[in-house]
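Left out: one protein chain. Kept in place: all the others.
What follows is subunit A.
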Amino acid sequence: HQVLRIKTRNEEEVKQLQLLESLEHLELDFWINPSTAALPVDVRIPANNVQAVKAFLESHGIEYSILIEDLQVVLDKEKEDMAYGQQRERSSNSFNYGVYHTLDSIYAELDHLASEYSNIVSKLQIGQSYEKRPLYVLKFSTGGRNRPAIWLDAGIHSREWVTQASAIWIAKKIASDYGNDPSVTSLLNKMDIFLLTVSNPDGYVFTHTTNRMWRKTRSKNPGSVCVGVDPNRNWDAGFGGPGASSNPCSDSYRGPSANSEVEVRSVVNFIKNHGNIRAFLTLHSYSQLLMYPYGYKCTQPADYAELDALGRAAASSIRSLYGTTFTVGSICTTIYQASGGSIDWSYDYGIKYSFAFELRDTGRYGFVLPASQIIPTAEETWLGLKKIMEHVRDNPY
């Protein structure tokens, strides 16, 4: 098929073209219809009629030029270009958010995000694990100096794989939503977000290499054959109280002293040095719970009413997507009394908006949640987190 551009010089010539237009058997497709002599007329002509149309124009002295010699060639090239473009996109970001990844793979993706979204994402190292693996935090910031910030961590208990997987999805979501989603944009224009996707890298590696059900850190306990400390019983909040074990072989072993675990100490130091963290959010699995302090005691926090209302609003947002229900309450009344927990520490330190999430499911798969549920879990969890973050943004204190 050819596309011709016809330059009409007067009304008479325009009338001739309108006559041509009426000849249906020619199957002419006018891209610009003949209407006035001032405008060119572009027309696509099926291959077998090209000669006839050209003969007509020439016999009437109507000027024309060939705009597109062979339309098919143009279409084929366009298709090729599109496929090439798509393939480049695929190979430059081949991270599949819908499967579980090794530590190395997650760490590589952190670098990729920091590079692809370098205007708002940077990677910081806040310390090293017991076995000397780096503890990396992604910082989301649009500038300022020490803006009020939100802290979010995942994977403090290494077997809770959906949390690390959700965290990396959430990182991508925040980065790509900036400039596109009004809420995320206004959030990052006022506040920073710090995201620790793998809080316990030693434990995470161990769940891949040796024991899928490993929960604790991998620190050696002097005088015991048993390894590791429960990092969520090791914070300085009611440390040594009920709800944590003094037995190194226990999965809820609190450790020899508060902050004995470098993984915990690194976060505490970061938060203290930053000085302007306004919310502390942490991801666990499983049970589908959204909790606020306290765990180490069963009395209500001073901000109970606000935290409970906000928790319910967040749970409602989560439910809106796939119907997943989260139970809201304090740690002590919702699961059990547990001392040395992170959000109790952050709350008593002065970070009012302290929440702990227990993600999917409620026990059918438990820790071994099918990978097909990673993205739905991340999507719904993000809605709950966003609700809380919006409230923090709009309620400075």
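A few points about this structure:
In the analysis below, a residue touches a chain if its C-beta (ideal position, glycine included) is under 8 Å from a C-beta of that chain, and two chains touch if they have at least 3 such contacts; residues count from 1.
Here, contacts and distances are computed from a predicted model.
Between the listed names "Hemoglobin subunit alpha-2", "LXN protein", "Gap junction protein" or "tRNA (guanine(10)-N(2))-methyltransferase TRMT11", the UniProt record for the complex's undisplayed chain reads "LXN protein".
Among the residues A:178, A:206, A:326 or A:355, only A:206 touches the chain that is left out of the figure.
Checked against the hidden chain, the listed residues A:21, A:251 or A:379 yield one contact partner: A:251. Touch with the hidden chain on the side of subunit A covers residues 99-100, 161, 206-208, 210-215, 225-228, 230, 245, 249-252, 287, 335-336, 363-373.
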